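A single protein chain has been omitted from the complex, and every remaining protein chain is retained in its original position.
Which chain is which? They are A, B, C and D, in the order written, and residues in each are numbered from 1.
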Amino acid sequence: PVVSVSVLQYGTAHWELDHIQHRGLDREQGYRLELRLVANLPASRLAVTSGAVHGAVADLLWVQSRFRDGTPYTYLPFSTQIGDILVAENSTIRTVADLAGKRIGVAGGPDSKGWILLQQVASQQGLDLAASAEVQYAAPPLLSQALKRGQLDVIVTYWHFAARLRGEGGWRSAFGMADLLTALGLKAKLPVLGYVFPAGWASGHRPLLDRFAASVRRVKAELAEDPAHWQRLRPLMRSPDDGAFTALRAGFLDGTPEPLTGQRIADLHRLLVLTGADPDKLMADALFFREEP
Amino acid sequence: MTARAGQPAAWSYWVVLPACILLWAVIAATLQTPLLPSPGEVIVALRSEATNGQLWFHLAATLARVTVAFVLAMAIGTAIGLAMGRSTRTNALFDPLLVVLLNLPALVTIILMYVWFGLVEVAAVLAVVVNKVPNVAVTVREGARSLDPKLESMATVYRFTRWQRFREVWLPQLFPYLMAATRGGLALIWKIVLVVELLGRSSGVGFKLHLAFQVFDVATILAYSLAFIAIVQLIELALLQPLERRATRWRQPETAHA
Amino acid sequence: MTARAGQPAAWSYWVVLPACILLWAVIAATLQTPLLPSPGEVIVALRSEATNGQLWFHLAATLARVTVAFVLAMAIGTAIGLAMGRSTRTNALFDPLLVVLLNLPALVTIILMYVWFGLVEVAAVLAVVVNKVPNVAVTVREGARSLDPKLESMATVYRFTRWQRFREVWLPQLFPYLMAATRGGLALIWKIVLVVELLGRSSGVGFKLHLAFQVFDVATILAYSLAFIAIVQLIELALLQPLERRATRWRQPETAHA
Amino acid sequence: MLELRIEGRSFGLPVLGEIFTTICQGDRICLLGPSGIGKTTLLNAIAGLDGAMPDAAVPGRNKMRVGYLFQEHRLLPWRTLRQNLAIVGAGDADIERLLASVGLAGYADHLPDQLSLGMARRAALARCLAIQPDLLLLDEPFASLDPVRATELKQLILDLLGRYPTMAMICVTHDARDATELANRLWYLDGQPACLQWDGTIAAQSGVESLVQRLRTLDQVV
Partner (left out) sequence: MLELRIEGRSFGLPVLGEIFTTICQGDRICLLGPSGIGKTTLLNAIAGLDGAMPDAAVPGRNKMRVGYLFQEHRLLPWRTLRQNLAIVGAGDADIERLLASVGLAGYADHLPDQLSLGMARRAALARCLAIQPDLLLLDEPFASLDPVRATELKQLILDLLGRYPTMAMICVTHDARDATELANRLWYLDGQPACLQWDGTIAAQSGVESLVQRLRTLDQVV
């Protein structure tokens, strides 16, 4: 049997899936993993939507909104990385309150979850970021450039773009994303990125999905155990220099999610509500993939 | 083969499009997939965007960009096209550059403009203009090449001023080329503006389209597209077609009838 | 105002472009930023992509798509343009539809095609064709409208067959419009192919460009763009310009000289 | 051969009035009339170019071959003379012969724009003869030609008419001498709207002078 997954070439999921293929972790589990490489996120979503592949990597908010629109996906945790809030090393921005009146760049548009959470926290502190700061949405690479050229004071971007910048030196996180979650009364380390499979297909291929999940678990363990594996993946990470390499590896491992439990699913539901999902139309528990005990 | 008859009946403009919408409605009703919303759903989406004010805000932003870019691109492109079409020397010199600019992907110009000028409005409009000018130039150049030399020498003998030559001799001959450039150009500019907005603006239809695209909200995508298309349709009916009728009246001298 | 002199010297094609490259090199050398790589760096990027075979693979994929889409779009667009240009009735009927298709954002057609047909090659090419056909049609329609009625009636009296009428009477008059559509069209198609590849293919220049964009590898972006532009330049010099010279020779009958 | 039933033609204003007459095989008609009266309009109507004449009224017109020398030459400017003649179906030998007969030997590979106007009109005449028409419509065939050339062409046409006695011809001219030399029948178009003021035969022996005299009287009457 085959599981085909669409991933961003050189994206973080590509690293572990490539490792699965390289080490034969899929055949070990008795299935074959096929990758369909794409160049950007929308392409990946389009692939799974149009049924060209079985699965793709997507974030929880997207899965929720698709669920609301009547297209349920089964959600298998991939990473807990939410993103990062980056400023220059010598910047005075250290708390959410410091953001008032600053030029903020946001990756992925107003729906991006890091930005939504940030706004939630700010509004708890009585600060309306959208109104009091100058917000600019743009593609992440453009944001990195704008930050470097001093056209923006702070950017809210994807974690691997942030990791690269930090690896280069001269940039730091303004404050941890995890702190934001705790400020909102949520557990840190919630798996907000996951492999998604159309629910219909997933329920029909539950054993296959189990095997896929098993190999994903294996690969994360292997990558955590032996740094040597990472050397082989370095070209897939676009051959970063050592600083960025370390930051990327650490970031990836740091994002390894714990298995889903009832408690975590409840937390995820709370997160969804916080980000504006309708509490009556939250993704069903059954859609969160829980490994067989 | 049919001769160009007089003015067609006004109703004939409203046959095929409604028929297509009907067809769409029928297909949508049979398929019942969120990926092909029915016309009704699109109208609901349109109405909701209109009432919450989003539609007007983003449409206005896009329209402003399109207008500025269009005027600039047409003026510059026509001048370049004329110069290149009238002189083989100028053409030979600048043709390779024109080919490069023509085929430079929008992505490249957009990135370069944003990077150099920052994520500002000027960069956005400039990126569009750079993308569109070669297109206008290529079309107008063909027109300039096919100007009638007999009328040229008439204008020389009768000492037409530069302005007279342009207005009385060239413009009527270039008119169909300019119309082609205008129609194709409006469409192209708006498509580039979409990409420009997608990559680095926080307003405009392109920005909204992308948000809708994130969640495959095809109804909203279509709602915004159709809103813009309705405006173009309006321009077409209220501006371009009357202009065209006026300017090409001389082409259709009455044919004899019994 | 200058008369179209004879054939310009071959060297004149190679003045402005090299000058621009020189200028680029100088600016790049002064700025020393990775955002504007020097021509040398682009060539290094190009060479490395060429030797590892990536360049050829992706370029071939893109070219194949461009070719198929171009041929289809030109054929269909010309037919539609002719029909609409020759009959005001047909035009009135289909014009609103044309305006809609012309201004439908590429994104919309691409999404719809991919969603309906899946992420297959056919969908990709179809999306491009749907995007390009209205453009060709609009240009050719202007040409068809300005066909000379005197030659039409000559063709009627002398009982030209349909094919003769098309080939001997219409084609030479449509030629400049077709050239404009070809040049602008090649550019447009390749730009749409980029988006199409971006959204749903695992090969092609568009795919590579976006990967390079993720890390702002401007050198690679330019390398791929220029590789394609070089091919278009080649088509221009080896195909279009000789064709143009042949087809428009009749326009430039010798002028008297002392 | 052709029954002409024109109820009138108008471009907004009426130009032609009622014209009912018959063109027979072998008719050689000269059409005279003031400038702008409607001669070209009449030829177009006969050639079926204005689409106003119901074809049913003219039995056989669709099978009739019409050779029309337009008032402008209407050669395809992007084709050489050879190609222009070949398109209407002339063979290679025919082309050389026809061009030579209108004094354009050696110009077969010239484009129309490389000729003088008089030469282009002669080339158009050659094209017109190339299709061996049943009905020959000539709109001022001798305009822009010097007297020597004009006489040669007149002779050429006379020869042709002699060779094909079933061929009919309608020739617009402003020259009474041409009329007496070429025609056996004369149409005089005048009036507002224009009608055939005179549709009669010309006896070959009646001199030019008497015809000119006759036309002058007509002119004053109308």
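By our rule, contacts are C-beta pairs under 8 Å (C-beta built on N, C-alpha and C of every residue); 3 or more make two chains touch, one makes a residue touch a chain.
Source: prediction; values computed, not measured.
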Touching the absent chain when the full complex is considered, from D:L115, D:L137 or D:I202: D:L115
Among D:T21, D:Q71 or D:Q197, which residue is in contact with the omitted chain in the full complex? D:Q71
Which residue from D:I6, D:L32 or D:M169 sits in contact with the chain not drawn here? D:L32
What residues on subunit B make contact with the chain left out of this view? 150-151, 153-154, 156-158, 160, 164, 168-169, 172, 247, 250, 253-254
Interface residues of subunit D toward the undisplayed chain are 11, 32-40, 71-72, 103, 114-119, 122, 140, 143-150, 174, 176, 219
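Here is the rule we go by: only the chains that are shown with their structure count from here on.
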Which whole number of Å gives the spacing of the CA centres of subunit C and subunit D? 48
Indicate the whole-number Å distance between the mean C-alpha point of subunit B and the mean C-alpha point of subunit C. 16
Could you check subunit C for residues that touch two or more other chains and list them? 35, 111, 115, 209-210, 213, 216
Please list all residues of subunit A that touch 2 or more other chains. 42, 49, 139, 145
